[in-house]
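The complex is shown incomplete by one protein chain, all other protein chains being positioned as in the whole.
Residue numbering begins at 1 within each chain, and the chains themselves are lettered A, B, C and D in the order written.
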Amino acid sequence: METKAIPASAGVPVAARSGARVRRVRTSWTPWWTAYLQAAPMALVFLLFFILPLVATVVVSFWNYTEYSIEPAFVATNYADVFYGCFSGGSALCTTFATYLSTLKFVAIVWVATLAIGFTVAYFLCFHVRTLPMQIALFMVCTIPFWTSNVIRMISWIPLLGRNGLVNETLQGIGLIDAPLEWLLYSDFAVALALVHLYTLFMVVPIFNSMMRIDRALIEAAYDAGATGWQTLTNVVIPLVKPGIVIGSIFVVTIVTGDYLTIGIMGGQQIASVGKVIQSQINFLQFPIAAANAIVLLAVVLLTIWGMLRLVDIRKEL
Amino acid sequence: MAANPVPRHERRPRSFYALALFFALFVVFLYGPVVTILTLSFQGPSGGLTFPMNGLSLYWFERLWSGGGTVDIGAAFRRSLALGLTVLVLTVVISVLAGLAFRKRFRGSAALFYVAVASLIVPSIVVSLGIALEFRIVDDVLRPALASLGLADARGNSLGLFTSGLGAHLSWTLPFGLLIMFAVFNRLDKSYEEAARDLGATSWQSFRFVILPMIAPFLIGIALFGFTLSWDEIARSSQTMGSTNTLPLELAALTTTVTTPEIYALGTTVTAVSFTVIFGTLAAFLALQRRRRTRLPKAG
Amino acid sequence: MRSECQVPSAAADLELAAVTKAYGDTVAVDRVSLKVPAGTYCCLLGPSGCGKSSTLRMVAGHEFISDGDVMIGNTIVNDLPPARRGTAMMFQNYALFPHLDVRENVAFALKMAGTAKEERLKRADAMLAMVDMSAYASRLPAQLSGGQQQRVALARALITNPTVLLLDEPLSALDPFLRIRMRAELKRYQREFGISFVHVTHSQEEAMALADMVVVMNDGRIEQVGTPREVFNAPRTRFVAQFMGGHNVVTEGASAYAVRADKLRLSPLGDAEAGSSPATVSDVEYQGMTIHVALKRPDGTDLLATLPEHEFDRAPVAVGDTVGVAWHPHDRHELAA
Amino acid sequence: MRSECQVPSAAADLELAAVTKAYGDTVAVDRVSLKVPAGTYCCLLGPSGCGKSSTLRMVAGHEFISDGDVMIGNTIVNDLPPARRGTAMMFQNYALFPHLDVRENVAFALKMAGTAKEERLKRADAMLAMVDMSAYASRLPAQLSGGQQQRVALARALITNPTVLLLDEPLSALDPFLRIRMRAELKRYQREFGISFVHVTHSQEEAMALADMVVVMNDGRIEQVGTPREVFNAPRTRFVAQFMGGHNVVTEGASAYAVRADKLRLSPLGDAEAGSSPATVSDVEYQGMTIHVALKRPDGTDLLATLPEHEFDRAPVAVGDTVGVAWHPHDRHELAA
Partner (left out) sequence: QEKVTLRYLSTAVNQSPAIAEKAGADLGINIDYIAVTTDDVAKRVITQPNSFDLVDTEYFALPKLLPSGNIMGLDAKRIKLADQIASVIREGTVDGKTVGLDGTAPSKVLYLPSEQATEFAGEPTEFLTLIPTTYNADTLGIRPDLIDGPVDSWAALLDPKFKGRAAMLNIPSIGIMDAAMALSARGDLTYGDKGNMTREEIDKTIGALIEAKRAGQFRAFWTDFNESVNLMASGEVVIQSMWSPAVTAVRTQGIDCKYQPLKEGYRAWASGFGLPVAINDREKDAAYEFINWFLSGWAGAHLAKQGYYTAVLETTKEAMEPYEWAYWFEGKPAEQDILAPDGKLLEKAGATRDGGSYDERMGRVACWNAVMDENIYMIRKWNEFIAA
């Protein structure tokens, strides 16, 4: 074994090694801190612009305020104000409950509508369109509006739905109605329509994604076992796309819960939403009560999501 | 034995036609309204906000261009563009770095992941308010302290396009970037890095010459996400932009306030920009792919 | 004949008459005619892309038949849905429903048919007992090993009392050791149930070990049908000879013939036997009981000789040696193409 | 010894001294000691999960050594980065860089080392010529077949002039026919370059066909080291005998011995030869040149007899028959465990 000289850098000669050893076990060729360094920018952004703001919100929700300033304190009055009149036993619903109820109503409507539409569209793309290029092309057709301005997409409904809008004119033109339909614009209907229009894609994408992962053989196996199309849908497809449904639902529910712009514009500013309340309180510089409202909203959203996650483990999907 | 030389035709199930119709209606639903405003933006000078069309012209585009409107859309446009591009670059860089970090094991990785997901699902208005509050506190509490040390102007407002605004947008784009990076790196076999190391590449070389070229097409995707999410962001921007407005905020304000088809002309322009970006990106992606496939003469 | 009737199904013949499958312009299966008698273990064997799966799937009803007829018993099943053909299919990766446990997977077909819960679980348990999987009844598929999954898939397919069981590369997902074990089980179940199995594979070893009837396919057509021995000993075409392996194809003028590799005899060049020709040893591969000697003749033909270990040891050769190679004329097997 | 030096590398021994790999609590490789002399084709053989890859990767430097030493020549390389060990690795899926063409892939290591462009492309071309891939130099990996990719991967690994080439299941991604062809090529290159190849596989057929030295591993330990014939003919342990296949393990009291399946002789029960015992035929598998007969003795032991076709045909047996089975005492091979 004794051969030629070894360059000093090429390792430790056998003879040079001591017998007893405690090995320091390396686990990677890159230094241990590389990962921390690489993760640091993202961690920092989230710390500065997500964690700390949430902490600030919690803190400020206990502060005092006047018309023009906020003052450090520790009072629960903001929360009391949020729930003002809610527990006094009066027959009428308090503002906060009424607002949440109204918001939740939209959440429910939009959720059901986007789920139905999103599922159907994804199902069509996945199981009825045969070639992959076609699937991708049609999928793109569905997603492109998502990349364009939400505001523009929202206001495009206005010329359609107004009292003298295209829909009313058309319906009147063909004699279906003789007076314009008032409920088309500045109404619950308009809000729900615009929200569905804006956010159906948040359902389509995850459901489509889940569906594409279903092994075609499973569908064939179901048919082989005598399942009808409908039985296959309920017994095989739906259980398997549940994670996609949950992810889509989380998106839709959080976005609609926090929305104020669509509800504002399409509802003629007449419909209350939690987001709008927070926003107008900010406008009146009532930061602490806005913060308290935000915390309540956050709690509601997190509870909802927690409930949904109990149904499905989405980590597997990522 | 083959009795009929013409093969039978395969019939589609009836459900196909029903679903295809549904899909078609969905597409109409998706694009129909936008098409209306695209059409209406070409109203003649005396045209109003609704049909019927009063002539056909580019009048409202000219007005928009000449800044004849109430607000300076051009400035908002440039601000949004600048912010969007900054967000784009930072999103790509930070996501790639974090993606690389997540390839290794490090303490806190799970926490970081959950924070990213949380940032995605916490209502934007809450985040927006939080950031505004945070900066308010900085201005109210920290700034006087810093000023007394001579480190900062005593009066001032730290909220701004490239401070709180940028942060708010990153808190929205980075989770997407990270999730895409996960998808990308999950599909990227670790053996490529090992092979590079085996062949004497340093960590940097292995990133520069192997990983980066391999993930480049997906980075275009992240860039697209970063830009369009920022370009179109409202809820998080609403409280965090300081003294200036981004284009969507300006647009949101204008939707209810502009009384002429100028708003549609603006909508058409914004949509055109979005489409240019999307299709530009797609074209770049396809070109990259194609170059990979065919840049070389066929051999042997 | 229909699977709904819950009595043990009558065995029935499967017949394909000029069955064709075209995907757009590519013809994947080209006028295939074949008769599989009741109770036969039939293997469809062929290289990748030759149309095995397409053929099987047309029988199963998962692929539309472009032309020709599939008959089971004396019913033309072309337009019947899969479940009404009396066939059952076992998929390559078993396609067990990942969200259902083993028992529910097996009972799936009964549930679809509307059988009461108690009844269907009872029958599923009975079926699981048959495939020796009772202990795993409430596991999810992901918690099973490949071999266990296979047995569940088998149980799930058999619970419909099919006339013909169709298997698309049922063993390819398994590791080699398990594959050999499962092979034996498949054969056993086929015997026990007495129904036909149509099994797609691209491994000639698998086909030979299992089949009563081997169907060698190439390029959408059937090259040869026969028992394993017929096919191995009397390949009809050059393709079959090469595909089955262990054959040397020797071209002589316009015609060609096959000689089994174990029929080649090597002798030192010096005392070459009559009819032997010289060849150079290009590789020697030890194969346990046998030794593969690769040879190259001066005209460039490659030959392969398979020698039992003891015979090789008697006169070992090494790479580079030149030896005489010969075979008996009666070991020549003329090829059709 | 270092890969940077561009001269053909001196062949060197590879030695593992009590090398251990622990992942958390699981010990994947347990004090493995092994010496692979320079210029050896060594196959690490063993079932899935036995620690073959872990061992190989510790040698390559892609996995850190929990305990023990790896020596190449007389240098302990434990703490050297992969490129400085004089090893090169060929990955299972070849890990060719998809964005670089064949020539750039091969030249990659030189580029990393800072070799001038012209020089490195020249050397890459030379290497490609050696593996007969010059015609494909400017293709992308995706445009190559599996076998071509393998050759590129080989060229890429060899351009660093390694002392030892490490291959982790290099053939498993190929289809069966290609696999056999590439096997021959690997062996040829090893001979040409004269360096050691350490090749991980779980196919005993592959190991026997290729190796000068077979290392049978089980459960993180080495069970037996030897030439293919030693290992096949004289398995040291029950595990090796079973794993190599073609063996019957017969337990007799506390000890056990192995008998090769082709050494078993069957005879009609009537005129059983001396020392034969009765057994029932449980399966007959046709295997082309040979026939596998599975037998069950009354005490439950399973036996496997491999008969050449002509011998089987002389006295065919069928499932259910009872026959006498016997073997020569000198075919018994005592097992250690």
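One rule holds for everything that comes next: a residue touches a chain if its C-beta (ideal position, glycine included) is under 8 Å from a C-beta of that chain, and two chains touch if they have at least 3 such contacts.
These figures come from a predicted structure and were not determined experimentally.
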item	value
Candidates A:Q38, A:S61 or A:S102 - the one touching the absent chain	A:S102
Residue, one of A:A217, A:V252 or A:A272, that touches the chain absent here	A:A272
Touch residues of chain B, complete complex, unshown partner	48-50, 67-68, 70-72, 136, 155-157, 159, 242-244, 253, 256-259
Contacts of chain A with the absent chain, listed as residue ranges	66-69, 81, 84, 95, 98-99, 102, 162-164, 182, 185-186, 268-272, 276-277, 280-286
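Note that in this section only the chains that are shown with their structure count from here on.
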item	value
Length of the line joining the C-alpha centres of chain A and chain B, rounded to whole Å	16
Chain D residues counted as touching two or more neighbouring chains	61, 81-82
Per-residue multi-chain contacts in chain A, two or more chains	28-29
Complex contacts: residues of chain B adjacent to chain D	189, 191-192, 194-202, 205, 209-210, 213-214, 292-293, 296-300
Touching residues (chain side chain C, partner chain A) in the complex	3-4, 60-62, 81-84, 87-89, 91-93, 95, 97-99, 108-109, 111-113, 156-157, 160
Chain A to chain C touching residues, read off their complex	215, 217-218, 220-228, 231, 235-236, 239-240
